[in-house]
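Missing here: one protein chain of the complex. Every other protein chain is in place.
== subunit A ==
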Amino acid sequence: MDFKSVKEYLAWLYYQYQIISCCAVLEPWEQSMFNTILLTIVAMVVYTAYVFIPIHIRLAWEFFSKICGYHSSVSN
């Protein structure tokens, strides 16, 4: 595991992110503000995904299985 090249690669990725999102041309306080907001949004998305996706999948599964089950029980 070559730590130096991994670090360089990560630094390059961060630089790419900065260029794409105009952070390279923003003033430092603007950069921190933008990064904070972006991280907050990403954290909220991750939290929502983690908490709610299993529940949604379970409910959807029950809903569809109930329809199919009802259908098969009616045809019986």
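Quick notes
Rule of thumb we're sticking to: a residue touches a chain if its C-beta (ideal position, glycine included) is under 8 Å from a C-beta of that chain, and two chains touch if they have at least 3 such contacts; residues count from 1.
Note that in this section contacts and distances are computed from a predicted model.
Between the names "Exosome complex exonuclease RRP46 homolog", "serine C-palmitoyltransferase", "Ribonuclease P/MRP 14 subunit" or "Glyceronephosphate O-acyltransferase", the one given in UniProt for the chain missing from this structure view is "serine C-palmitoyltransferase". From the set A:V6, A:A24 or A:L39, the residue in touch with the chain omitted from the display is A:A24, counting the whole complex. For subunit A, the residues in touch with the chain missing from this view are 12, 15-16, 19-22, 24-27, 30, 34.
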